[in-house]
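Working notes, structure below.
Every protein chain except one is present and positioned as in the full complex.
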Amino acid sequence: MSQTFYKKGFLALAVSAALGVSAFAQADIKFGVAGPMTGANASFGEQYMRGAQAAADEINAKGGVNGEKIVLVKGDDACEPKQAVAVANRMVDQDKVAGVVGHFCSSSTIPASEVYSDAGVIAITPGSTNPAVTERGLSAMFRMCGRDDQQGIVAGDYIVDVLKGKKVAVLHDKDTYGQGLADATKAQLTKRGVTPVLYEGLTRGEKDFSAVVTKIRAAGADIVYFGGLHPEAGPLVRQLREQGLKDVKFMSDDGIVTDELVTTAGGPQYVDGVYMTFGADPRMLPESKAVVEQFRKSGYEPEGYTLYAYASVQTLAAAFNGAKSDKGEDAAKWLKANAVKTVMGEKTWDAKGDLKVSDYVVYQWDKDGKYHQLEKQK
Amino acid sequence: MDGIFLQQLINGLTLGSVYGLIAIGYTMVYGIIGMINFAHGEVYMISAYLAAISLALLAYFGIESFPLLILGTLVFTVVVTGIYGWVIERVAYKPLRNSTRLAPLISAIGISLILQNYAQISQGAKQQGVPTLLAGALKVDIGTGFVQLTYTKIFILIAAFAGMAVLTYIIKYTKLGRMCRATQQDRKMASILGINTDRVISYVFIIGAAMAALAGVLITMNYGTFDFYAGFVIGIKAFTAAVLGGIGSLPGAMLGGIILGISESLFSGLINSDYKDVFSFSLLVLILIFRPQGLLGRPLVAKV
Partner (left out) sequence: MSAANKPIDIKKSVIDAVLAGLISLIVFGPIVGVVLDGYSFNLQPARVGWLVAIVMVGRFAMSLFMQTPKGLKILHGFESTGSGVHVLAPDYKSRLRWIIPALIVIAIVFPFFANKYILTVVILGLIYVLLGLGLNIVVGLAGLLDLGYVAFYAIGAYGLALGYQYLGLGFWTVLPLSALAAGLAGCLLGFPVLRMHGDYLAIVTLGFGEIIRLVLNNWLSFTGGPNGMPVPSPTFFGLEFGRRAKEGGVPFHEFFGLEYNPNIKFLFIYIVLFLVVLLVLYIKHRLTRMPVGRAWEALREDEIACRSMGLNHVLVKLSAFTIGASTAGLAGVFFASYQGFVNPSSFTFFESALILAIVVLGGMGSTVGVVIAAFVLTVAPELLRTFSEYRVLLFGVLMVVMMIWRPRGLIRISRTGVTPRKGVAP
């Protein structure tokens, strides 16, 4: 009966999988880097990893954290809540990380942060902007970026004050991040007396938005605001132009901050004139000059969240150094009381874990497919 | 009338013809071996990569004229994707030919995971794209409004229907087509009559992959962008289209695709785009309740 053998074999496999825990040596301090390393958003995971690795190398070269070397542990959540919880548990229990840089999608960060909080591990997300990330009273959850409601206010004000929008169409990608942002923008627009003429969701993963574009045309909108990421923003703006809506202004968010927007839109001629809100570009800061040059020397453009991840690792290291402890709770306490000099400038955090100063500004893409910060308003 | 409704119809027609092309792969494979080839959407995704690679290579060798570019890309993509279809059938489905009906289904799910990650690992986890090949648009004034149709879309409609016509010719009038139809009707009998049914099945997979490749080139041209995840959504839609039209029927696949495309487009244009997929799936359920074999499918006759 060969069946018996197979049954036993698999049983053994399952049991050894369940019990096969190895406790490895704890000479180093471990930071987890969690984000979508596979799946549709894997490019952001790569930015995280690149930035974090560079920061860890730099800090290790300067003596590490409390004399210990930083070792990064990569965690893939594929932007799926279920995997995010599994990764969080693994990092906390198996890898015994001291701090976590992550996650990316807010829908992953929210459940994962519960796990970190239970275990007393400090976590800092470079890219999750949903307000709920820090609004749930967790003591050791921080953000390296702004919040959707702050970003929505900037976007809404800009549409009203500068672009003088009268008929605004607000679109989103029906995901935590995009829809949260679209809602915040819509709320600000309504507050300023501009009621959106259209408010609709797209489906992520689709490329044909021509029906929605025709609807925008029918509604006679003069500005389109899109809350979402570049895989959808690119085709959307292209189809807008292709259906003859050349004068409709297009504005989006920090989810499109990548050169890939040009690729997804089918060429720089389509992204010409697109507005977006994003934190003041960290690559322009004097503090980041040396780091950016180092990245470029190695043939990598530190775009999007790369420097955010870099700064997150710096922040964690500074917090542990400052607290002179390897406990996440001490580090969190220290971080709320002290400022940290990062590659993105000096940063301070409030009691919730949000940045005290958020620096959303408006950018515009040009006809060569590059983006530039516009003059700061007010 | 300001052309909005007509524009939505045209939007739906282009989307639908693309669904139809991919649906052909599902419907042919199902017709011949009764298997839902879940990896078919991923075959389309691979063909999109191949199309972009071919365009990049041709541009590198200095070929600029549109007809040459598109012809070269079509030939390259269709041939290589066809080989992909053949290899997949050979590796993952052929060993399961005589086992339960669900075994190849699971191995197809495995294959689609493999193809997705294979593309991601080898090409990087980023959005890919092709430059706009055929710029410009046709603008027709209607009453107070207008209908705008890019040349790319016109090309897609023509190419999709031409592809369909060629395929119909092959299936109806050539020896290969007769072998396919015979195998579809009764595999055992066909093999008794001297048809190498294993080979016919391989051909069917190659033809299905080739149609997906045609769709891949056209979609890539139209939307200009794709990624390794692109096959999933469109695969499910195309499968729905195939069932809607009556799985196993070639004109059914095309009809199902167009109905699906137009209904999606009209629903999101006139009512709400949030619920357009809910609408298309509800439509499918309704049609199947009243016509369980799909629109153009042959009714199932249970044999005892």
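For reference, chains read A and B in written order, and residue numbers begin at 1 within each chain.
Note that a contact is a pair of C-beta atoms (placed from the backbone, for glycine too) under 8 Å apart; a residue touches a chain by one contact, two chains touch by 3 or more.
For clarity, every value in this text was computed on a predicted model and none was experimentally measured.
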Considering the complete assembly, the absent chain touches shown chains A, B
Identify the residue among B:Ile46, B:Met164 or B:Cys180 that touches the chain left out of the display.
B:Ile46
Using the touch definition up top, pick the residue from B:Phe66, B:Tyr173 or B:Phe281 that touches the left-out chain.
B:Phe281
Where A:Ser128, A:Thr176, A:Thr342 or A:Ser358 are the choices, the one touching the absent chain is A:Thr176
Considering the whole complex rather than only what is displayed, give the residues of chain A touching the chain that is not shown.
1, 3-4, 6-7, 10-11, 13-15, 17-19, 21, 37-38, 74, 76, 79-82, 85-86, 89-90, 92-94, 106-107, 110-111, 114, 118-119, 130, 132, 174-176, 179-180, 201, 259, 262-263
Which chain B residues would touch the chain omitted from the figure, given the whole complex?
30, 34, 36, 38, 46, 49-50, 52-54, 56-57, 59-60, 80, 83-84, 87, 91-92, 95-96, 98-100, 102-107, 109-114, 116-124, 128-131, 236, 239-240, 243, 247, 274-275, 277-278, 281-282, 284-285, 288-289, 292-294, 300, 302, 304
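As a working rule, only the chains that are shown with their structure count from here on.
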So the centre of each chain is just the mean of its C-alpha atoms; given that, what is the distance between chain A and chain B in Å?
35
Once bound in the complex, which stretches of chain B touch chain A?
2, 4, 7-8, 11-12, 14-15, 117, 120, 124-132, 137, 139, 146, 148, 150, 219, 223-227, 229-230, 232-234, 264-266, 268-269, 272-274, 276-277
Help me check something: in the complex, which residues belonging to chain A touch chain B?
38-40, 42-43, 45-46, 174, 200-203, 205-208, 210-212, 214-215, 217-218, 230-231, 234-235, 238, 242-244, 260, 263-267, 269
